[in-house]
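Excluded from the complex is one protein chain; the other protein chains are retained at their positions.
And then chain A:
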């Protein structure tokens, strides 16, 4: 095993929900930045950050779009913090079939926050003048991978892990014999 490490920058968006004023400027600029051509349109329904906002219950949660999942969780979770009850899956970032959040309104394709790739800082942070959103960067050291593995290699390895190497070999042999 190599002991070499390499540096990677991790960006963290700090969400100070107490400072959120519920204005949704983050949604506006996000959807505008990601429009094609850039800034040509805006539509909060396409935004990769959404403010879960319920003023009468004092709930203000800017929520970022995370990974896509094909299938929803078996259960649901509901948080109650300081007596405030948050919606089911209220803090979950996933683009999930259980809800219409973080999916393109027309095509249904999933959306994911890319931290405004190419910009000096995520634009939601820039547009949040009330200071609810800020970004910090830190460098983490990670062991360098010796070789970059290809798709097939990764796929085969996971199949081997799941079904066992023997079964995998047998199956491959069977399929190839048939040809």
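Methods note: a residue touches a chain if its C-beta (ideal position, glycine included) is under 8 Å from a C-beta of that chain, and two chains touch if they have at least 3 such contacts; residues count from 1.
Here, contacts and distances are computed from a predicted model.
Set against the options "Aldehyde dehydrogenase", "NADH-quinone oxidoreductase subunit J", "Menaquinol:cytochrome c reductase iron-sulfur subunit" or "ABC transporter permease", the UniProt name belonging to the omitted chain is "Aldehyde dehydrogenase".
The chain that is not drawn here is touched, among residues A:55, A:83 or A:150, by A:55. Of the candidate positions A:43, A:69, A:98 or A:134, contact with the hidden chain is made by A:43.
Summary of contacts with the chain left out: across A:73, A:129, A:154 or A:172, the touching residue is A:129.
Where chain A meets the omitted chain, the residues involved are 21-25, 28-29, 32, 35, 37-46, 54-58, 60, 87, 105, 126-130.
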